[in-house]
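With one protein chain withheld, the remaining protein chains of the complex are depicted in position.
Naming follows writing order (A, B and C), and every chain is counted from residue 1.
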Amino acid sequence: MPETAAAAAPKKFSLQQYKTEVHVDWCPGCGDFGILSSIQQALFQLQIPPYKIAMISGIGCSGKTAHYVDTYGLHTLHGRALPVATGAKLANNQLTVVAVGGDGDGYGIGAGYFLNSGRRNLDMTYIVFNNGVYGLTKGQASPTLAKGLKTKSMPEASIQEGINPIAVALGAGYTWIGRGYALDVKSLVSLIVQAINHKGTSFLDVFQTCPVYNDLRTKEWYAGEDIGRTRIRRLEADPTWNPVVSDPLSIDEIVEKKTRALHASYETGDNLAVGVFYSIELPTYDDQLATKMPALKEHPLVDLPLYQRDVQPLFDELA
Amino acid sequence: MPETAAAAAPKKFSLQQYKTEVHVDWCPGCGDFGILSSIQQALFQLQIPPYKIAMISGIGCSGKTAHYVDTYGLHTLHGRALPVATGAKLANNQLTVVAVGGDGDGYGIGAGYFLNSGRRNLDMTYIVFNNGVYGLTKGQASPTLAKGLKTKSMPEASIQEGINPIAVALGAGYTWIGRGYALDVKSLVSLIVQAINHKGTSFLDVFQTCPVYNDLRTKEWYAGEDIGRTRIRRLEADPTWNPVVSDPLSIDEIVEKKTRALHASYETGDNLAVGVFYSIELPTYDDQLATKMPALKEHPLVDLPLYQRDVQPLFDELA
Amino acid sequence: MPTELSRREFSWVLGGPQGGGINASAEIYAKALTRGGLHVFANIEFHSNIMGKHSYYRVTAAPIPVRSHVDDIHMLVALDQESLFGDAAERKHYPSHTGHVHQVAPGGSIIYDADLKIDPAQFGRDDINLYPIPFFEVLEEALKQVGKGGQSRKYIVMRNTVALGASIGISGYDEELMFEAIRNEFKGRKAEAAEMNVEAVRAAAAYARSHFSVRPERRLAPVPVEQRKNRMLIKGFQAVGIAKLRAGLGLQTYYPISPATDESVYLEAKGPQYQCTVVQCEDEIASINMAIGAAHMGVRAATSTAGPGFALMSEGFGFAAITEAPGPVVFLWQRGGPSTGLPTRTEQADLQFALHPAHGDFPHIVVAPGDIEESFSDSFESFNWADRYQMPVVVLLEKFLASSLFSSEPIDMSKLKIDRGQIYQPADADGDGYRRHAITADGVSPRTLPGMPGGIFSTTSDEHDPEGHITEGVENRIAMMRKRMAKLQTAAREIPATSKFTLHGPRQADLTLVAWGATKGAILDAMSELEADGRSVNFLQIRLMRPFPSDAVAAILRGAPLTVLIENNYSAQLGALISEQTGVVLDHHVLKYDGRPFSRNEIVEGVRAALSEQRKEVMVSHA
Partner (left out) sequence: MPTELSRREFSWVLGGPQGGGINASAEIYAKALTRGGLHVFANIEFHSNIMGKHSYYRVTAAPIPVRSHVDDIHMLVALDQESLFGDAAERKHYPSHTGHVHQVAPGGSIIYDADLKIDPAQFGRDDINLYPIPFFEVLEEALKQVGKGGQSRKYIVMRNTVALGASIGISGYDEELMFEAIRNEFKGRKAEAAEMNVEAVRAAAAYARSHFSVRPERRLAPVPVEQRKNRMLIKGFQAVGIAKLRAGLGLQTYYPISPATDESVYLEAKGPQYQCTVVQCEDEIASINMAIGAAHMGVRAATSTAGPGFALMSEGFGFAAITEAPGPVVFLWQRGGPSTGLPTRTEQADLQFALHPAHGDFPHIVVAPGDIEESFSDSFESFNWADRYQMPVVVLLEKFLASSLFSSEPIDMSKLKIDRGQIYQPADADGDGYRRHAITADGVSPRTLPGMPGGIFSTTSDEHDPEGHITEGVENRIAMMRKRMAKLQTAAREIPATSKFTLHGPRQADLTLVAWGATKGAILDAMSELEADGRSVNFLQIRLMRPFPSDAVAAILRGAPLTVLIENNYSAQLGALISEQTGVVLDHHVLKYDGRPFSRNEIVEGVRAALSEQRKEVMVSHA
């Protein structure tokens, strides 16, 4: 695993350098703290220079994350983190671009971008803070809340099915799909490291507790205090589990791996699979752009000499 | 099959009554003609009174369909057919609501509604005219066009993966998922009849030829003239194929059926599965609303006496 | 020269961390005052944060009508240190606030937790009264009374009630009224909680009375029982919600957003018993389009949102207009902009956007009520307009109105009648003669209700012919543009002047104030103070923004010797509209764009500064 090797080497950037001094204004006990800390630790492990990172977030409690990680940060609009991140990456393909946001942000208002970004496969990472509610607007049901559930903040139980983000991501074409749990920071750090290391768009859904509004998916519930065992099942614990497509040209292998991932994603209720669901190496959008414009292999767009173009030939064509 | 029985009975409404006199302005040979005719025939077979139907379309060549079927028709905005249809159905649950639109309309700009409508499971039908291109804007790649393909209208091959609509629909929670082929009108009529008969949101993707812009997915290609056999594989031809979840409470059966459907949806290239991929009976959104507001079981919202409400109790609460 | 109001009002502020229950407490307090026959106005300020940040609730009460607050605080109740001194110490550059101590009027009082152990010198004031109360100890005492001694950690949120009790004790208000208010709040299964809270109030009031001999200058008394009127305490979102139900709303769609959510949540709670469907959508594009779909099917449909959501409704707005949908009515609750801006603060900066909400030329109506009653009647009428003129309507509201509490007499609904506009009656079931977009003199084409035989129609967002089918012909285009726009003239003709504007005060005055929306209350309250400067004052309040009552407004303003525009925004958006529509450029602007509502004295001082210093534009901000 890359981070173990990295962990051994002396570090140029301290963990502190990935943290801002801004007051973190989440509620006490919010699962977001675990995700924030995991992101900071992952970046630290990877030793990516903070000024080579762009954290791009949506709007919601989760969206505030961009203020707390000391990198270039754009705290954008509700549901638009992915397109902004896409533009950022296109402008500078040497940045590590990490988009983050809530489940309402990503699967509700941002669903169109969630779907379409999967197809594009730019080399970036998308992390969704999945708490089953709209935190910042006071606890309405989010798209992941299953039908029939009613959190304490809801007047009545939801009458819509919850979305299955992993299944949708498979259909959308994400090339790396994982899920973590906010309160298992150690595994989460490892998943984030893998997601960032992946070439292509990596998508990581993270189960996150919202102690204020979601009284169903609590720390205790995930821990399975009522059933006497954790509800979290680690995919990697299954020795037969191998989410990596070894031959990206083999349609058969792809379909088989996707089907298995889909199956695992439907383990809900008392078995919540976390880990890497699917992974494949395919040419990224960046790579393909660079094929059309080879200069992009050496320099990011922002550094190319774009301001002395000779447009005379274009006029000549019209003469 | 319901339509055979219906076909035998004497018809109150003639086929002609489902057709308007508006000039159909699609290009000669356009696959849309096949879909239009199938819709008209299906409605005719079902003998739904034309004034009890609302056809709601997006913008695109496909969007013009609403003008050609002689029912209540809203030709809406690009990508918004589903929310408009949802509102229409909520207002009048006794209407047969059929939303139609293009693949750009549905999976591109409308992707968010495609995803979220699956969760809602209102009793309506959504038919997507999937031609791989943006027809009305002159042949740009649509989200279903596979990576590496280049139609004659494109300057360069697509560098994004094509979306798998069936897979996404599975993840989104559609309760009836099918696919047809525009030029196989007989099967298509049957699929549309089934889709409309399904209680809940039925989603039907239809392979559609666009002879003007899509020179790859042509009639000849679907017929497999180059490989000596049709590329269309009918799911129903496989005797082991059973897409219907018999026990909607069995998570195992659901997952198994979904997984199989996913598998079938990835048969691409020279085997394009058409037919019913998945079907399950679950309480619809309409049903659940009616549980909260029992009057909706008898009358559509639009017919309820909403204009003589006594709001005094609400003021009293504030006194 | 103090006015009667400024002499008799009482301004009370409760400050504390967000999520700590100050809302509920302040509202019980407001209820106790209302029950005592006082007029009450109360408003709240809070951060876009779930827990921890500073928020405060201000209750202003008087035995005579009051619709605004003043900067001066007569009694400050601080649940934490930050409420007193702000967060300047923690924030490097700009503090988010500087606390409330400096706002306490001379002779005023501060109630705070004695456990904070604040050195009185820290207040830097020798003109106010300090009342440190050991909240925890008093709570403990109260709990003992109800047999729950030793459990005060568990009931820590009741510190707030202790604060209320101390307020009552110190200000000398009638305890019993507070008990009533509490019992009213905690009913049924919560009755036990009621008694605990009553006990806390009693204990705190007693403590306050016994430990402090000094009484603040300004005290608060209920009006005599026989003069008490039966007033409700109502917020803007409730007035709007009830009006919508009364108007026959069938479908409300929404996507959560401050400060609009409260209205939808209210409808979600009250809707089912009235057969009103409320749908939380996947975004605001879906919200408006669902509402349009429902409107076309004949149901009264609405959606509620704030600026960012409205920005997403642009496209749908034009669609509703060109297809002549009977609605929807969009309730736009303005908050601090631009963009995400200040989600929980107030502003009046969406007027110009609401006037030009999409590309192209199309008709729509924009109305901006100024208080509870107008919110009710405009919300109600907007559905009639949508049906009569078959166009979308925007009701422009404000966070300030949404979340402020007003003591209010019963709303007169007798003049509000449902009018569903022209419904076509088909001659035959084939309905061959029916044309959805028939060209008519007043522009209105009778509509049908889908599902009915003989009423089949088609319509489209493309330009279309009378039958609703696409056509690009020139003649038809001109006819269609004219018929759609003619409806706006029809509306202008039919909507009564009383819904368009109000000239408060004398017809002719030395000074004419011009404003819109919820600044109304503060301006009305400020007028007498401004008159005291020796000028007669009137106030032109504009409500109907489109179609704009240009002639009437021009006539009033041309006859006005001196005009001052007052707006809660940066760019004087109504001023621009007036000048666009009438050519009249107002003399002075008093503007406020700090995300907070005008206090009455900001109005007074802003107007005075503009006039005395001859400034075209004055920005006020006392917050």
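To be clear about the criterion, a contact is a pair of C-beta atoms (placed from the backbone, for glycine too) under 8 Å apart; a residue touches a chain by one contact, two chains touch by 3 or more.
Worth saying up front: this structure is predicted, and the values here are computed from it rather than measured.
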In the full complex, displayed partners of the excluded chain: A, B, C
Option touching the unshown chain, where A:59, A:146, A:191 or A:255 are the choices: A:59
Selected residue (touches chain absent from view) among A:15, A:227, A:251 or A:304: A:304
Option touching the unshown chain, where C:206, C:413 or C:485 are the choices: C:485
From A:77, A:183 or A:196, residue that would touch the chain that is not displayed: A:77
Touch list for subunit B against the chain that is not drawn: 23, 25-28, 59, 61, 77-79, 104, 108-109, 111, 134-138, 140-141, 143, 155-156, 212
On subunit A, residues whose C-beta touches the chain left out of the figure: 20, 22, 49-52, 54, 56, 59, 64, 66-67, 70-77, 80, 83-92, 94-95, 112-113, 115-116, 289, 292-293, 295-296, 300-302, 304, 306-307, 309, 311, 314-315, 318-319
Those residues of subunit C which, in the complete complex, touch the missing chain: 47-48, 91, 93-97, 306-308, 310-312, 314-315, 317-319, 321-323, 334, 336-345, 347, 349-350, 352-353, 355-362, 460-463, 465-467, 470-479, 481, 485, 569-571, 573, 576-577, 579-581, 583-585, 593-596, 619, 621, 623
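The definition used in the following text is that only the chains that are shown with their structure count from here on.
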Approximate Å spacing (C-alpha centroids) for the pair subunit B, subunit C: 43
For subunit A paired with subunit C, centre-to-centre distance based on mean C-alpha positions, whole Å: 39
Rounded Å distance between subunit A and subunit B, as computed from the means of their C-alpha atoms: 31
Two or more partner chains touched - positions in subunit C: 282-283
Residues within subunit A bordering two or more other chains: 108-109, 111, 143, 156
